[in-house]
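For reference, the structure discussed in these notes is given below.
Missing here: one protein chain of the complex. Every other protein chain is in place.
So that you can tell them apart, the chains are marked A and B in the order they are listed, and the count of residues begins at 1 in each.
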């Protein structure tokens, strides 16, 4: 478990690099990531390479006992390359060129750019194949950033046609799969299909979904091109990519080609752009579940300990507001990442950059080389991890041992994309809906895997499946087998709506999930705030919002356990539980408030026999790793924990301060938040 | 009076069509509309036609005693046609192509598309010319939907130049009419005129108004092309088109070529996008005057009973929110449409579609064929209409007899367009201003014709004219003659502002209406909410908003009847009444709140001797048709009506439930809302 940092030797004079590397080692850092935007430095003119500056940086890193993570520099091709091949630029849906000047100015489907990417990647792979300081590689950087996941250029048009040919074989199959009789959209040949460019009316949702799939596949294919070259050069290298928080790129798919996934974590930024309202505490330290969902997703995506490749080091430049993080927050984030399964947390960046687009992004050092707000936190985190390593239980590979997760949270990109295509209310957001359930699991300290519905589920005591929007017979069979075998399953609103091609099923919602869920959705409605309603569950009344489904039980084992109160749906079933084999399925046909989510999830965990804690406050989360229990407090107030008298505290103690972390050898289940 | 439905046999297997048609007949439906988006099914490849599926559908409809309404399929040309003639696509004002992928992807002025439209229309007309089941035709579908009324392509440029040549004859006349000396815009030839494409500064309002007129005329001309072919094939067919609610296309102009107008009514959707604030009741059932204004407009546009060609059947896919309609609302809407003069109400659609862009649009049946929320309402409405037919008084043509309207509400598209071009405040909306006065008339149960200022007015006891923005000497003469002959006229703010070419008059506002109105507008101002003021009228104080005109009487017969109170305009005349010949004119120089509108309109009706009821609550409206009185309650609470003891109730009774309708033989004037 260690701390790293992102560094740009090309930004600084050579002598500063020498000093910087020494200071990194002194700070306790172990990994240095470099090179992801240095193409114009590596190859200042076509075919004229210069790697000496990078050689020197790598060599110094090795001299100080650290390791280097190198990146392919393809995220920012030089201007000479763009001028030589202007066709590599992406296009907006309205035909506007996405010009050179920022970054990510290339189309994944440009053959010219693929050839150039191969060339520079091979050069780099050759040069460092035998360098023991280079531990591994990051491919490119944040695929799809700045809205570049989807491009609408002619290269994409051709590639999309090929993708469709590959997927459907013949045009009649596509017509059948999409349902092109609607609005006279029947096609005679694949050559007739274009990207979904600007049109007066909305596009066919099946065509859009395939375009979203194709676009994600294009990235995966492009990434594989780089991975293969790197693996061939040195098969001991790890290869990873740095994903972005709650994103639209299929992380499961891309991660399948990687050794592990990494991601870029900016808690005070992501909470501002991903949550509809942000508290002062969240502006200072982020929301633990907003961050944690990504930790668990990227850990699960490659089924391996992940890295935080970029960890927020202080104030940052891209959210609407840039308040200073709470004192200690940079340490909190690192330790919470490790608690959730990270092996390395690498701060972005070493030193605030004097030039270009990110001058308002802090580093561990200020621009004048003095320690900045995050520096002390990073040093402390490195030291903490050393301390913890001395007492923690380890896995075979030397990482901290992680328990197996008791609960799987189902999540995938088909459901994300399809619900983005037809949200049916401005208030529905797939990620937020998933986060609602994730928070309910985590407030009881449950260890969660975030996996797609195709994952192997048998080992989980319970499965929570928010919005299984697309549902096939295969999925129904898988889930039914899971429940029949004693599993406890929770399925939520907007499940079973569509088939794999984004068409409604012949059967009404939940389509092929009907006999499993034991209920039919009689009606659904989206409601603005003024029409929000209440429902009763377990004898108590709760709130619900955004989307209401009026259910009717259809199976003998199905029991109505929640009903709408007041409003027009008064008395209509809202939550149904269906006994199936040795397990049961709960279907929640609305978006519950957090208390109701907690109650429903709590009951599920009880039935499944999952070991939990009492519910912690929203800003405090407990985790288990390395045979230790980690309590992270993202809030602005201290929290006292009731712990056994013989609990040993490796870090901190039973009163966990604001933006602080405590670690104890006590079992998770022996802890609880103290009564106030 | 009957109920119909929209159906898409091309979406379903042949055997389902057979079953569907039988079920339609069982439900009491009498008309089935088909074919408006089926071009790619009718002509899968260029010149290869397939009408057999449609033949079968028509034949089954006939077999079950129903009638078919066929549509030309031009609203959605197939991709092969677009690929053959890419020039048919429209362009945005900024030059962006409006691509294929949704619908309405053609330019009305494309000669290629006109030729193709003629071809497919002739094919269809020939094929069904002798089929007794085909009652008539709908041309195309919702002209101008999705912002396609105006296109900025080169075909439109040429056509616009021709339109201007036709309108003005020589370029000097255009220069004079528009006033091109302003900002150096004098033109030397028609060839210099382009569509008003993207520019840094705003376009000349006279050029814009002519472009709006030209665009509407282009649709009318395109529509005529289809109408002529259909009429030639079978002159017994009716030909109609389905207009859209409060729209920008000149309905009077297009309807002049039709047998009757029809429109597509979605009460819970339209109220969300057309009103600035929406109550919970309106989210559930819409606003009766928002709907009623369109009923009366489209009835008046062709001076004939109209159809609701598409009636909302339940939840719909396109407004911001899709709450479920109130129980019974689908019946309420149908019966209220008939009360306002509809002959046929056709639900859209028979069954929820499994594919394409409208999967979130309900049908009378759910996607699995079970009755959906609207089905029972549709069956009930069909049965109600049979019941009512047995007691109602009829016209010569077999429709329910309608009384002549006592009041004309003046409305036209020149005034709409010109006020859209220069709204001068974000809060002015022509349709909403017209609706304000429509509501005041309808709350007293007045029967209203919605007609343009060029209509024959002599037969009306009173005329309400909101925002006669463009005013000519001819209009002044017409209105003066009407008032001198004893008419009572109400004219409102922003009248007499411009001439026919959207230029100010030489005389100050109200220009040529000055001697009629008897007042001059000394100043006008738009005001944000913080500057809203009060005014006194008839000894009471009311609110007014958005726009204030400070008036001064200029004629001897002119009397100040309303004055601003407080604010900067304190004491200034706001409402003036002018005696002219045997009648009088009231001019209201502001946007009154609903109480003041009611008071001013009530006084007008009293002076005109129009028979009214007491004011009903905003959600309840009474109408007279077929010798019966219809009371429609769009509200969420029951309303009790005081009626004569001998009143017979054909439907319901004197307590009208939420979203319910009652029909009695009692006279309108004998009814009143019960005191609460």
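Couple of notes before you dig in:
Note that in this section contacts are C-beta pairs under 8 Å (C-beta built on N, C-alpha and C of every residue); 3 or more make two chains touch, one makes a residue touch a chain.
The structure presented is a predicted model; accordingly, all values stated were derived computationally and were not measured.
Note that of B:22, B:181, B:606 or B:648, the residue touching the chain absent from this view is B:181.
Of the candidate positions B:59, B:158, B:173 or B:192, contact with the hidden chain is made by B:192.
Touch with the chain omitted from the figure is made, among A:21, A:34, A:57 or A:76, by A:76. In the full complex, subunit B touches the hidden chain at residues 94-95, 178-188, 192, 194, 196-207, 422, 424-426, 498, 503-508, 523-528, 530-531, 550, 568-569. Although one chain is hidden here, its contacts on subunit A can still be listed: residues 8, 10-11, 37-41, 44-45, 73, 76-80, 83, 90, 92, 96-105, 145-148, 280, 283-284, 314-315, 317, 320-324, 326-327, 352-360, 366-368, 370, 373.
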